[in-house]
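Only one protein chain is missing from this complex, and each of the others stays in its spot.
Going by the order they are written in, the chains are A and B; count residues from 1 in each one.
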Amino acid sequence: MNIIELTERLNTDAIGDDMYRLICDLYSFCRSLTGNGIRQTLRTVGQYIPLSTYEIPTDKQVLDWTIPNEWNIKVAYIKNSKGQTVLDFGNSNLHVVSYSVPVKTRMRLAELKQHLFTLPEHPDWIPFRTSYYKKNWGFCLSHNQLMELADDDYEICIDSSLEPGFLTYGECLLRGETPDEVLLSCHTCHPSLCNDNLSGIALVTFLAKHLSLVSLRYSYRFLFIPSTIGSVCWLSLNEDRLCNIRHGLVVAGVGDPGKLTYKKTRRGDTEIDKAVSHALKYSGEDYEILDFYPYGYDERQFCSPGFNLPVGCFMRTPHGRYPEYHTSADNLEFVRPAYLADSLLQCLSAISILENNKAYMNQNPKGEPQLGKRGLYRGYPNGGVEDLALLWVLNLSDGDHTLLDIAERAGIAFAAVKKAADALLACDLLREIPNEHGSQGSLECERVFG
Amino acid sequence: MNIIELTERLNTDAIGDDMYRLICDLYSFCRSLTGNGIRQTLRTVGQYIPLSTYEIPTDKQVLDWTIPNEWNIKVAYIKNSKGQTVLDFGNSNLHVVSYSVPVKTRMRLAELKQHLFTLPEHPDWIPFRTSYYKKNWGFCLSHNQLMELADDDYEICIDSSLEPGFLTYGECLLRGETPDEVLLSCHTCHPSLCNDNLSGIALVTFLAKHLSLVSLRYSYRFLFIPSTIGSVCWLSLNEDRLCNIRHGLVVAGVGDPGKLTYKKTRRGDTEIDKAVSHALKYSGEDYEILDFYPYGYDERQFCSPGFNLPVGCFMRTPHGRYPEYHTSADNLEFVRPAYLADSLLQCLSAISILENNKAYMNQNPKGEPQLGKRGLYRGYPNGGVEDLALLWVLNLSDGDHTLLDIAERAGIAFAAVKKAADALLACDLLREIPNEHGSQGSLECERVFG
Partner (left out) sequence: MNIIELTERLNTDAIGDDMYRLICDLYSFCRSLTGNGIRQTLRTVGQYIPLSTYEIPTDKQVLDWTIPNEWNIKVAYIKNSKGQTVLDFGNSNLHVVSYSVPVKTRMRLAELKQHLFTLPEHPDWIPFRTSYYKKNWGFCLSHNQLMELADDDYEICIDSSLEPGFLTYGECLLRGETPDEVLLSCHTCHPSLCNDNLSGIALVTFLAKHLSLVSLRYSYRFLFIPSTIGSVCWLSLNEDRLCNIRHGLVVAGVGDPGKLTYKKTRRGDTEIDKAVSHALKYSGEDYEILDFYPYGYDERQFCSPGFNLPVGCFMRTPHGRYPEYHTSADNLEFVRPAYLADSLLQCLSAISILENNKAYMNQNPKGEPQLGKRGLYRGYPNGGVEDLALLWVLNLSDGDHTLLDIAERAGIAFAAVKKAADALLACDLLREIPNEHGSQGSLECERVFG
């Protein structure tokens, strides 16, 4: 089965439900940069796809960074002077600031307030807070909860550990015809937040699952890594492999109701930029294309100037642009199966373009070949877009244009152009230009790392 | 006389009438890809300009095509069971599908209908249909005529011949100072259709007639060829001459009331593209510039990737965008002398730019020369566009800009810029840069055919 056939056979409803179910299964794990929550997550993902798990020791230097101690947490609460629990980590793993140091003490409300975080503008929601690289502790709670706290003497307990251990990440490789790779990366470090980024984990998992069923031109590498330190760590450990990366996407925030958004690579004009843009243009949906900017998700690291990899970011509503972002309202109601499935399909559509985007040479470049005698041409007024696609492919298959270039120039969907090229190939009017991508690849390799 | 003087002296009304009269003379001939209708047409054109007629044997291989048998037709009709003629080819040479094989038989209406073509949405009009490369026969008639046909037994006669013979085309060459050529091509294969393309034949004929009166920088080659197979044939026979073609236009559909339309060459940024665009911009009329697309008229062949000639297409309303297209309504009322004359004038205006578009070197490039002492400058506030044109020509005559480049950059009509350049030449403030176009020409020649 090839990727075009796969795409035609997909049952969108079923896939949306499958993705959503995986999110439900992962929702309660207490993920952070490191620790058992990530291990639980990767074990669950590993039930869907063949996943290798890596454990990198803490304190290891990775590029400019040092892997921080591993964080785990068992219990945390605040009790009032009557011994009543007024806040219980068991109710939401957002209640404790991620990477909080252990604490066991008593204090008055006034002092405790230095360690309490709320969202006054959304009094029912719990904010998500971290303190990965600065030793601290704290609780997050709804503003309504805070308002109910009396001026009392409180017992504080955070039974966490911050100790030498490991940074854990997962990786899955599907080998295709060529060693040229497509990288798909999602961050796994957020606790009970569904859009950011259980949705990304679900999309990458199901993308790997489905791509494993088809014959592929490219090899595909899927990364499940904690944000920033995870991509820094992976880049540090895999520098010698980066020259194989032809295209890549960071996937994050793909289950919300917002329109699809693609943030371009730092280079801005790579094939992945063109493929995703084309797929979205012909998706029939509203969408947005953003230029690269050096903040956001792990594309910050992949697109740092010393690597400058062709990695864009595939999202629905971008980070920070929806009020639920980094709050307890980014929950199981906020992401919907239909949006998850749509995101997966559009991502597959872009990948299908990558897989099929080759360059051909017109074997009859002088004048048009007589298509009629080959049964390929219907002529005015019946020929329609099929005729046009044939003529465009012939006219632009001059060594300077890939099928995607032709589709863009012609204003015709890639699939129709690909179909025309197949018909012309079948009657020897086209010949594939060999090794185009291989050679382009190694040149880039030299340019970036030489 | 030079071309600028020619343009100033032209009597637009008279030219429009002359062009229209030629169309009237040609209207009744039964043209097709081949045959006597084309010969009659070329004989008539030959009364205006010195035309060489070429007869290329059928069955000859030209590029990917084979010249089809020659088609001629004497009589065709449909008679009802009472022997009454219900359709007579003598009334309109659109009534028979072009290239219909001979037929002499009887059949019931139901069977006959397989061979009848009408336009239900325009019940008074007869469609134009062809079957050049697939053996078939048929009649075209108005939908009203069809509605009147009773369920009867009909006598069918098409007394045509489809036999070895010749493809006939005409060519006229005006030699200029240089061997660099401007190609002007029109298709001659359509029967009684005025806009498509008796209007093009008339424009090219009168362009040749008028250009023959002036001294020319370029040589001009005028082609009167059947569509597609004609240009394929001509290209096949003249490959070694193509490197002389500097600029070219396919002329078609230039007598209708629509606005002027220019479709760019495949390269999209050639001098002919710029010259026609500039002429239209300063025409004072509404107009449209289209990017190249690989269907339409014979520019499809001239701009195939193996030739990639700088040939655009000069039209009024493009093919297929007006309801009269390829119907009996594209008749002597549809084209008007005023539109024909306007099309010719704008075409001449673009050619006048080509003829005069040279590059000069400012002989006093450091600071402005003192124009006042040479009587060239009137200064603020009286100088107006004449002063500005002088300053623009001086400022941009640095070896990188032709007069057309300067006109475009300055936002001043080419004619005013040319006048300024002439004034500056006269006082030795400019010198022509020699051989600019010659050398460019041979480079292109290598690039395309090497």
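Note that contacts are C-beta pairs under 8 Å (C-beta built on N, C-alpha and C of every residue); 3 or more make two chains touch, one makes a residue touch a chain.
Values in this document were obtained by computation on a predicted structure and should not be read as measured data.
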Using the touch definition up top, pick the residue from A:R31, A:H210, A:K274 or A:R300 that touches the left-out chain. A:R300
Given A:I3, A:L42, A:A76 or A:L235, the residue that touches the chain left out of view is A:L235
Touching residues (missing chain, whole complex) on chain A: 63-65, 133-134, 228, 231-232, 235-236, 239, 266, 293-295, 300-301, 303-308, 320, 326
Positions on chain B contacted by the hidden chain, ascending: 362, 364-370, 372-373, 380-381, 387-388, 391-392, 394-398, 410
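Going forward, only the chains that are shown with their structure count from here on.
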Inter-centroid spacing, chain B versus chain A (mean Cα positions, whole Å): 54
